[in-house]
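Every protein chain except one is present and positioned as in the full complex.
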Amino acid sequence: FQGINTFAHLDHHKCLLDPETPYDVALIGVPFDTAVSYRPGARFGPRAIRAASQRQTSLRGYNQRANFNPYQSWAKVIDCGDIPVTPVDNSVAFLQMTEAFKELISERKSVDSTSVPPRYVALGGDHSILLPHMRALHKIYGRLNVIHFDAHLDTWAPDKYPSFWHSDQSEINHGSMLWKAHEEGLTTRHNVHAGLRTKLSGLEDYEDDDTQHFLRIHADDIWLKGPEYVVKQILDTVPADTPTYISVDVDVLDPAFTSGTGTQEPGGWLPRELIHILRSIEGLTVVGGDVVEVSPAYDNAEITSTNGAQIAYELITSMVK
Amino acid sequence: FQGINTFAHLDHHKCLLDPETPYDVALIGVPFDTAVSYRPGARFGPRAIRAASQRQTSLRGYNQRANFNPYQSWAKVIDCGDIPVTPVDNSVAFLQMTEAFKELISERKSVDSTSVPPRYVALGGDHSILLPHMRALHKIYGRLNVIHFDAHLDTWAPDKYPSFWHSDQSEINHGSMLWKAHEEGLTTRHNVHAGLRTKLSGLEDYEDDDTQHFLRIHADDIWLKGPEYVVKQILDTVPADTPTYISVDVDVLDPAFTSGTGTQEPGGWLPRELIHILRSIEGLTVVGGDVVEVSPAYDNAEITSTNGAQIAYELITSMVK
Amino acid sequence: FQGINTFAHLDHHKCLLDPETPYDVALIGVPFDTAVSYRPGARFGPRAIRAASQRQTSLRGYNQRANFNPYQSWAKVIDCGDIPVTPVDNSVAFLQMTEAFKELISERKSVDSTSVPPRYVALGGDHSILLPHMRALHKIYGRLNVIHFDAHLDTWAPDKYPSFWHSDQSEINHGSMLWKAHEEGLTTRHNVHAGLRTKLSGLEDYEDDDTQHFLRIHADDIWLKGPEYVVKQILDTVPADTPTYISVDVDVLDPAFTSGTGTQEPGGWLPRELIHILRSIEGLTVVGGDVVEVSPAYDNAEITSTNGAQIAYELITSMVK
Amino acid sequence: FQGINTFAHLDHHKCLLDPETPYDVALIGVPFDTAVSYRPGARFGPRAIRAASQRQTSLRGYNQRANFNPYQSWAKVIDCGDIPVTPVDNSVAFLQMTEAFKELISERKSVDSTSVPPRYVALGGDHSILLPHMRALHKIYGRLNVIHFDAHLDTWAPDKYPSFWHSDQSEINHGSMLWKAHEEGLTTRHNVHAGLRTKLSGLEDYEDDDTQHFLRIHADDIWLKGPEYVVKQILDTVPADTPTYISVDVDVLDPAFTSGTGTQEPGGWLPRELIHILRSIEGLTVVGGDVVEVSPAYDNAEITSTNGAQIAYELITSMVK
Amino acid sequence: FQGINTFAHLDHHKCLLDPETPYDVALIGVPFDTAVSYRPGARFGPRAIRAASQRQTSLRGYNQRANFNPYQSWAKVIDCGDIPVTPVDNSVAFLQMTEAFKELISERKSVDSTSVPPRYVALGGDHSILLPHMRALHKIYGRLNVIHFDAHLDTWAPDKYPSFWHSDQSEINHGSMLWKAHEEGLTTRHNVHAGLRTKLSGLEDYEDDDTQHFLRIHADDIWLKGPEYVVKQILDTVPADTPTYISVDVDVLDPAFTSGTGTQEPGGWLPRELIHILRSIEGLTVVGGDVVEVSPAYDNAEITSTNGAQIAYELITSMVK
Partner (left out) sequence: FQGINTFAHLDHHKCLLDPETPYDVALIGVPFDTAVSYRPGARFGPRAIRAASQRQTSLRGYNQRANFNPYQSWAKVIDCGDIPVTPVDNSVAFLQMTEAFKELISERKSVDSTSVPPRYVALGGDHSILLPHMRALHKIYGRLNVIHFDAHLDTWAPDKYPSFWHSDQSEINHGSMLWKAHEEGLTTRHNVHAGLRTKLSGLEDYEDDDTQHFLRIHADDIWLKGPEYVVKQILDTVPADTPTYISVDVDVLDPAFTSGTGTQEPGGWLPRELIHILRSIEGLTVVGGDVVEVSPAYDNAEITSTNGAQIAYELITSMVK
């Protein structure tokens, strides 16, 4: 409870202003929430996740499930602060986010020069922040596999809902950014949804989703078929040696664990299940990731943001180990 | 988040005032909570469930677990608003509820004239609202099987607790209405409790319960014996082709998922378990049902009422499919 | 606590879909909150204000401070529901709101044909919804006096903050819409701010504000100089017989009374002071008004939304009396 | 924060079971809330007030505004626990409460034999508990003056609202118990309402109220006319030497100070105003009193119940000094 | 909701002041929380657990999982209130607690003279209260087996963290008290941690823990290996016929079930799992126990404290059965 709140008490650098600072893995906040369909508030997600991460320290950072302390290793892990982003014009906001991610990822060296460029765990913000992140990663790695933990598909094509009020800007929102990423050629044919339980427009949603090359793992699979079934499905779909992006919408968890999110869906995963899956797929080539949709105004006693901080920790562990 | 809050944005009709409106399935709120033994507040349950149902729409209403969209089908599904009921005199209140249910159920036609009369999912309100609902259903269908999801027995006989202050009115409360329904001959010999974990007066509670022909499925059975065990127990007990009433006291779920209820019992079901069971018994002949004991003053970020809205949706799916 | 939640149990008409319904005064919800600078969430304001208004009824609606029952009078008062508005594209959203208000105000008759056209109390939503409302009113009444209850100026000119990321869309937000209204020629030279206590960029903010012809009444005036001073300042500034718009940002009240708002400013008015001022200026020609910035995720036990519902009630009283 | 929660750590006696214990002033909880028109929950009021009173102790109990420590004086002050009362049958409940109060008041001696019989501060519970309390006091003292701090009149005659569903039981509720007390001849012609700001049915409400001999002090009087005006109005109305009952509905305070109550009315008194008035009228002959309508499920951080505990402390001070 | 809040409405005796009262099993509150590393507030744990236990009564106290009613048996079960303990000097506080426990345990007779001395379930308070409890038990029973349900090890040796600011007092805190108990020779070689998932300093934490003779059962074991695996591990480690202390840190449960605690760790047990384990090991010789780390300021609708009250009930059942 002491000190200025950076993620896990990590050193803070204003990475966007100071392109010379080298590091290997960074947290980057993206306080953006104006592409949501229901409850806003995820703009306060980065602040909440940082506050909830204060019990993480490098001294007490050994991940017992991974047998590894990501904060004491070859890698320099820092907190880059937030990307400044306007809350009143999404077109501008996506430009801001895209430029920021490009700058962060493309134009600097990591500490370990033999390593890949610096990698980021983005702290949302709503789920649409995945798009600028993947645009930047695509510049370096080309197409990416996406492992998408979410109650929802987020591959909804906006043209499926023609409207008198259509606009380009409204095409990108927190339910369509995976569709957009596919449209822009950022994704491979080896993608996975895990934790799905959303209501649908109809089975045509799945047809669209198939076109975007996603395997769908339903929320119930983890308890009706078992965690190893889920792990196997993921590992059979995503090649271990190609660049992979892991995106965690905290609503993949049941609302009891993530009341602080925008679009609750009853019947979700338990935190232990998500952590177990994340650890079980740590062998993949994770080049970027995010934890999104933490909306603290609806949280209770930091439960959601503590889960968010834990997920970020697991992703960092996977990146560094 | 737009528009006057009816359940799932369904059309609203004041069904009690307008007996001519035809429909097949209706939501009906019963804002009554003065028959409770501990925390009151379920009078605000219908409002809370409606608010929490706003992310349900007919366009995005396809139930993927059921392969069916109950809001786009042969059936007209509407929201009938609330039954007006006094909060200061339970005897009068039960008259009001009983008259209202009788009028709603007995005296009108459904849209589909080949179908059964209109059916209702009642939104409680405390659990005692089951009694007037079943009284009305009995007029049409005769005795009903009851599938009762609850942490508690609710078959407690009031004469078991003789008191200086006994009164007829206090005989009917949210722990005795199943006993009363049995007394009045409304129930069959094929009834089930699922999710039980209440403390008891002693084993004589089970003897009374046996007399009322209930099979008891304890809360732990679903994880120690498995969900298919629970499904089989229910389907072995309740004949598929006789009229069945499904009553869901949200306290069947663990308090983490239903803090907004009157009488928490640790160790309950997970929402995914309840949804799975409801879907697995959809083949039964469901002629009425309820979701009760949502008490929003104790809820956190609409978790309980969102679960309540989901349960109503699952019941409607079963009725319409 | 009974029945579908319309404002004060008033009749609900979908006024935008049904232009034939006559009425004199209507509530209209504007669930828009993507023009805010800090906490979002006011999109749930209309729902919350309606829920908090449930203890208002026409039978128990006599306003003792006004000696008048606005729900039992010559005027037909109804609830028109909400204006549908996109949450992901503000340019489109302002088109939607502007078209809706124009349609509501310009193209229909009131019940009392000798009266002015129907008038509206808009339930926000963030403060920027004032702009489309005033654009529509201007079509009928020409320039309007504005009485603006707020902790903040909301006359900030966007060109005062040049930015690399400037966009037309971001010009209109909940701190600049009064400036925009002035730019568009919607306001007169007789306007008042009341309750001000915001931090400033500097005294040049006041110069800009002077240009827009606002008298500034600071928050402390009401207790250091007295309520009659405030009343006199308003009545000396605003001509009683010219069309006037009253806009109430609930943050004019101290945060203890309106925790459920976006931008708290310590040191605000008490609800009794605001009600007293509103009643004391009831002789003005109020042709439109709003209650904005109710953001229920931050509210406690409906205090903010109950104050919002009371303010709407006072405005309706002034319109009808 | 230590020890079993009695009011202010006072000794606890089960006074109803043990009629021999002598004392002079007692707290008595009345956990009854099924006569309310809106939010229930005041059954948990006594528990909440006791918890919030834990910072009161006899060692640190000197009331500086009164220059007196009511817990260290000639009087024995104790906590009598709660009256057991059914939550499912109001007719029975009123019998229970009436019998209990009669027994407590009529049939025992105080410690100081020269003194009046033991006196009680009742901790509500909803406001209707005033009725059994006054019935018992009437047995000893005859008619009582009532000083009624409340936003509401609570003198509403039930026959003013004829209903198909009329019942004797529903005649007594938390808005009519003063009318009933007048009907039963319990009150004098010297009664006061203070803090009124309720909406009315119409001016006929005041006519009824006049018939019941109440002076009405409106909420705004305390700040528009000053506290001494209010004090003078009360002291001019209530004879100092005749038995007086002081009843404090915590909704007399503004909802910011009493969010934990059933029927919020914006524009109420500040706690310091209420305390000042209570101290200024301490010379009256207070033979009984209550603090009612504390409903902790809606409270925030014990603000309401702390105010409730303070009010009880002020009443005890007045009784003992 | 009626009556002064003792645990489960049990009789209250001030056991420390009155050494003559005989009893067999007692609840004893320890409102101490100044040995915590993160969130304080557990000083209000005893009050909260008592309030949450109000739905437990001896009449409705039959534990169906145990086939036993611990409140109606050979044993006299009472509530001894709280140990007074200073919140501003931990050295003094540990003296106070140690003296109190010694006095409670060593110097009095149980009701059943053939039985062991009175036994206690301590209601925390932070986890460090285990130390004085075990010191007192050791006087009678000698070394004790410890079954420690916790997310954390709590065997951390303070000398592992040398500091400029070292002090004897800071050696004992809620993460080191098991180390201290081992240092003082209070524990046997047959101890178990269950539910572990804390981050570590490194594997050397386990080496220290081994030295203190603890078997470690990780949180995931209960769902990945099954509950019977956990039961067998415990029963294979702890001899059934030697004195055993069961300590339950409520953070062994997932934060969704225990938001009201000091140091949340995602991925914990479900309440039904903990209850099942407690019941499955009821054959052990339980001579003392505790429920600790309930911090109600962070709780939601009493979920955590209701779980705490249930755990106490299970421990009492095991002691009495």
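Letters A, B, C, D and E name the chains as they come in the text, with residue numbers starting at 1 for each one.
One rule holds for everything that comes next: a contact is a pair of C-beta atoms (placed from the backbone, for glycine too) under 8 Å apart; a residue touches a chain by one contact, two chains touch by 3 or more.
Bear in mind that the values here come from a model prediction, so they are computed numbers and not experimental data.
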Of D:N5, D:T34 or D:Q56, the residue in touch with the unshown chain: D:Q56
Absent chain, residues of chain A that touch it: 1-6, 12, 29, 31, 43-44, 47, 50-51, 79, 81-82, 84-85
Sites on chain C contacted by the missing partner chain, in the whole complex: 38, 196-203, 205, 218-220, 223-224, 254-256, 259-260, 263-264, 266-268, 270, 298-300
Those residues of chain D which, in the complete complex, touch the missing chain: 1, 54-56, 59-65, 67, 69, 227, 254, 256-257, 270-272, 275-276, 300-303, 306-307, 310
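Simple rule for what comes next: only the chains that are shown with their structure count from here on.
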Same-site or different-site touching of chain D by its copy chain E, using the half cut: same
Chain centre separation in whole Å, for chain E relative to chain B (CA means): 39
Mean-CA-position distance for chain D and chain A (Å): 56
Multi-partner residues of chain C (each touching 2 or more other chains): 1, 43-44
Category of the chain touch graph - line, ring, star, complete, other: other
